[in-house]
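With one protein chain removed, the remaining protein chains of the complex are shown where they sit.
Residue numbering begins at 1 within each chain, and the chains themselves are lettered A, B and C in the order written.
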Amino acid sequence: MKVIADFTLVPIGTGVSLSPYVAACEKVIRSAGLKVQLHANGTNLEGEWDAVFAAVKRCHETVHQMGAPRIFTTLKIGTRVDRDQTMEEKIASVEKHLKTGSGIHE
Amino acid sequence: MKVIADFTLVPIGTGVSLSPYVAACEKVIRSAGLKVQLHANGTNLEGEWDAVFAAVKRCHETVHQMGAPRIFTTLKIGTRVDRDQTMEEKIASVEKHLKTGSGIHE
Amino acid sequence: MKVIADFTLVPIGTGVSLSPYVAACEKVIRSAGLKVQLHANGTNLEGEWDAVFAAVKRCHETVHQMGAPRIFTTLKIGTRVDRDQTMEEKIASVEKHLKTGSGIHE
Partner (left out) sequence: MKVIADFTLVPIGTGVSLSPYVAACEKVIRSAGLKVQLHANGTNLEGEWDAVFAAVKRCHETVHQMGAPRIFTTLKIGTRVDRDQTMEEKIASVEKHLKTGSGIHE
């Protein structure tokens, strides 16, 4: 079962700068062979269910080892069985509607 | 690594009533031996990391088998290594502050 | 437009104990006249759109005033126009399916 996920990890009790922890987590994810897209509020992941969730677990372990006593993570997870779809196709599908002008305003 | 999580599963492409799918997922979760609290916007889970995520995966498989072509799930995941904490203790900790009157208004 | 929402506020840069901030936010919400249910991973709110989001904004202002330099909030928001539904009815709808045994296992 393939997953497209959005992953945001917030270390708690480490101070106001989160980027060293987020970067360590990014390295874990990239070494896991997943398709990865960093964005302003998290990281998009595409891959098989078990590989995606193993990487998320490894991130929690890594960030705790770096000294974060507590972690708060949010995940949005999409699965579909009607057809295969990539992250690029999801974006293209919305942009097609934006260009052709279909929607509420027409 | 213990997890306290909030889990909301939304089947897509099945019509406006989601409760049969949510109930099937609840059964999966309860048969997994996790601590479970259904609330108005999801289900709170407490257990070991692998058991929690195995149950979430089993929910996706079950709801797809029921006919949902597409699923959108949101998870909030809390882990901490400084001390053990249960779901009841998290609520009690906030309620203690409400009763004693500590906070911005005092 | 009525909203049923799940609200989790995480102050960042304030240390490992979040409950004083969460409790201050609870007070803000309760003084706003919304229907409120505290749970282990957040707070469920029910009310008119503008009242719910005014309370969320007031929480951010309050927690910043308490000294949190940074806040990370997650919201799940449900609206429906086909019929009116309360938080209690959402839970009862799932529990009815659990009791009658409808679902994938039957």
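One rule holds in what follows: a contact is a pair of C-beta atoms (placed from the backbone, for glycine too) under 8 Å apart; a residue touches a chain by one contact, two chains touch by 3 or more.
The structure presented is a predicted model; accordingly, all values stated were derived computationally and were not measured.
*Asks:* Counting contacts across the full complex, list the positions on subunit A that touch the omitted chain.
*Replies:* Output for subunit A: 4-6, 8, 16, 19-20, 22-24, 26-27, 37-42, 44, 46, 62-63, 65-66, 74, 76, 78, 80, 82, 87-88, 90-91, 93-98, 102-105.
*Asks:* Touching residues of subunit C against the unshown chain: what are they?
*Replies:* Interface with the chain not displayed, on the subunit C side: 1, 13, 49, 53, 57, 60-61, 64, 69-82.
*Asks:* If the hidden chain were put back, which residues of subunit B would touch it?
*Replies:* Contacting residues on subunit B, toward the hidden partner: 10, 12-13, 15-16, 18, 69-70, 72, 74.
By our rule, only the chains that are shown with their structure count from here on.
*Asks:* Select the category (line, ring, star, complete, other) that matches the graph of chains linked by touching.
*Replies:* complete
*Asks:* If you take the mean of the Cα atoms for each chain, which one ends up farthest from subunit C?
*Replies:* A
*Asks:* Please tell me the distance, in whole Å, between the geometric centres of subunit B and subunit C computed from their C-alpha atoms.
*Replies:* 14
*Asks:* If you look at subunit B, which of its residues touch at least two other chains?
*Replies:* In subunit B, 74, 76, 78, 80, 82 touch at least two other chains.
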